[in-house]
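Removed: one protein chain of the complex. Kept in place: all other protein chains.
Letters A and B mark the chains as written, and numbering starts fresh at 1 in each.
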Amino acid sequence: MDEGTTRKIMDIVVKPRDVIPEEGRTLPAAYYVDPRYFDREMDRLFGRMWVAAGRTEAVEKPGQFFLRELLGERVIITRSTGGVRAYYNVCRHRGTQLCTEASGTFPGSIQCPYHAWTYDLDGRLVGAPHMDEVPHFRKEDYPLQPVAAEVWDGHIFISLNPVPPALQTQLAGLPGKFAPWRMGDLRLGHRITYDVKANWKLIVQNYNECLHCPNVHPALNRLSHYLSGENEPLQGTYMGGRMDLRPGVDTLSMNGTCPRAFLPGLTPEDRRRVYYYAIFPNMLLSLHPDYMLVHTLWPVAPDRTINICEWHFHPEEMAREGFDPQDAVEFWDTTNRQDWHVCELSQAGISSRGYRPGPYSNREDLLYAFDRMIRNIHSGEHP
Amino acid sequence: MDEGTTRKIMDIVVKPRDVIPEEGRTLPAAYYVDPRYFDREMDRLFGRMWVAAGRTEAVEKPGQFFLRELLGERVIITRSTGGVRAYYNVCRHRGTQLCTEASGTFPGSIQCPYHAWTYDLDGRLVGAPHMDEVPHFRKEDYPLQPVAAEVWDGHIFISLNPVPPALQTQLAGLPGKFAPWRMGDLRLGHRITYDVKANWKLIVQNYNECLHCPNVHPALNRLSHYLSGENEPLQGTYMGGRMDLRPGVDTLSMNGTCPRAFLPGLTPEDRRRVYYYAIFPNMLLSLHPDYMLVHTLWPVAPDRTINICEWHFHPEEMAREGFDPQDAVEFWDTTNRQDWHVCELSQAGISSRGYRPGPYSNREDLLYAFDRMIRNIHSGEHP
Partner (left out) sequence: MDEGTTRKIMDIVVKPRDVIPEEGRTLPAAYYVDPRYFDREMDRLFGRMWVAAGRTEAVEKPGQFFLRELLGERVIITRSTGGVRAYYNVCRHRGTQLCTEASGTFPGSIQCPYHAWTYDLDGRLVGAPHMDEVPHFRKEDYPLQPVAAEVWDGHIFISLNPVPPALQTQLAGLPGKFAPWRMGDLRLGHRITYDVKANWKLIVQNYNECLHCPNVHPALNRLSHYLSGENEPLQGTYMGGRMDLRPGVDTLSMNGTCPRAFLPGLTPEDRRRVYYYAIFPNMLLSLHPDYMLVHTLWPVAPDRTINICEWHFHPEEMAREGFDPQDAVEFWDTTNRQDWHVCELSQAGISSRGYRPGPYSNREDLLYAFDRMIRNIHSGEHP
């Protein structure tokens, strides 16, 4: 982006950013390639924090379930009459995996395919053939191993932490901040799962700066200027900011027009903005005037991350004759693929012995803050 | 299997089993997933014991050979005029693998494809071009490296143990017990090789209890009731038992009828039974009234086992016009696939951090005994 182009867009208010300090450099390579760093991040972030795992609409009725793979676990997420429940996918008899379908509906109970041990939807063992011959055996000693599950405005979070803090603590001020979007009302319009050959942190970092937008995303940059908007300082458990739509642009879609009504409850200001929040460790929440985009990240190796991207719309719009999410889906699918490509190039380059930590610009302030948080995760342990 | 169904089959004599003790639980996960446990089992069981490797009919004439992969070795099994022989598949000159065909016939000698060193069928080096120019070289110093080979009633066993005990010691009472089946007379009717994504012990354990049969094998359970029969206490090197055919059932086949004559030499009692013996470490021997089923297990990783399954019949039956083994093959192929599926589910579940050793029922007595033997293999070394 040369100076000339910058000057041409006088309608954009470009706020200066704080000057990055001299030590503001990218992380050493080990953070992205060394399995010991990866394992620590999996243990301390993905294994202890609340992880965004899906939407309540997928388990609206008791017995509906889906699986999510976290730290190698294929966690069962379902609903009993008491609410959303999550379990390790393991029979208490001989350890058999109970469920292999990606989603479906349990017939009121969960039965092991091997010896027919049977659990109710609250995880209680209710059937165990021939175990009544064993005098010391008590069914109540063998419930399904629970995984913690809580809900925020339609988003299901799970935690492998046996004693997790309240989800509310992790979300801090976000529920209040994003209440006007009424996310709980929205419904899934489209889902694409990407397999990205890059460390999960590179995807988070890519998400949190738009300095690359003129070069990588010309279409996005035409709808929303890369220097527009403002960042919120990094909080303990999330970071983000907003960008402004250019004049005449209604939303992020293939041609910038919006064939849908705006979400009810938004202020006129918020109808001109897109909010981008990375909620650690795995959720990228992008709120548009008329839809919600949610990425969830599922790291599988230091250099590989499964990325599930979902587009959610207002149910009234979805019910309307001729509803078509394609303008928003195609726009972000294109943008996503451009992003994953440069993330993969970064992963490849950082793995080189020619890599040295490089200098951040003032426009990469959130990345520098994120890196400091990541350094804390590993503090005192190198490698 | 509910109580009602159990009561209906009054023709079955259900013997009570000893009560399993309170500490009778499945093994910790490391035994199934940790490569160090796998390596110890490969070294101490598969690397030292006699391993069932095939049948003498495959090497009936001198020079006939086949390869078997054991602990990463592609062992050559052949016959010289002196008997069955086995060798490491390695030239003594520069280490070249001598033989890559899965089976075939050597033309009287074994020649290295690289520099044409040549060995007779007893492993003696008989040709080594240009080595006569080297004064200190003596052909007799470079025979093929032998692998021990012995035969029991048509079954070839090999051992990588440089000084193995007699095969007879390992087999203990089995040759006497199974003499009436005249296994040496039987001939291969069909072979299927399965690639099972499970630890070899899960396959052995699956083989040694029928508590899963009502749930997993409804067809088998219709022919032979899962509570019928009796187990022999675990011996040092094998374990097994028998199950009874239901009235009106002649053998284990698709419809329970037997289109073949019973094996000669069987008592009327044995014509009503199927014997299931796991001969450690790798042979599962299933003797039916009219055929012999042999599984041999070839572990390749903690979570992967190659399983070769063979159906053997009496040669007089095989010579008969219209002989067709399909009723027995299809029955066991179906049953096998059901078993490998639950073994794979167990492997997946045991790998979970949600796995905890679970309680055995009285009907899983052989598994508990087997586990204690396996614990001894690893005793004093954790992990």
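Definition applied: contacts are C-beta pairs under 8 Å (C-beta built on N, C-alpha and C of every residue); 3 or more make two chains touch, one makes a residue touch a chain.
Predicted model only: the values in this text are computed from it and were never measured.
Screening A:Val216, A:Val300, A:Met318 or A:Ile377 against the full complex identifies A:Val216 as the residue touching the chain left out.
Residue in contact with the omitted chain (choice from B:Tyr119, B:Tyr142, B:Trp200 or B:Phe331): B:Tyr142. Contact with the chain that does not appear here is found for just one residue of A:Phe137, A:Tyr194 or A:Tyr355, A:Tyr355.
Residues of chain A that touch the chain left out of the display are 1, 16-17, 19-20, 22, 26, 29, 211-212, 214-216, 341-342, 345-346, 348-356, 358-359, 361-363.
Interface residues of chain B with the unshown chain, by the touch rule above, are 71-74, 87-98, 100, 113-116, 129-131, 133-137, 142, 145, 147, 160.
By definition in this document, only the chains that are shown with their structure count from here on.
For this pair, chain A with chain B, the centres built from the Cα atoms lie 48 Å apart.
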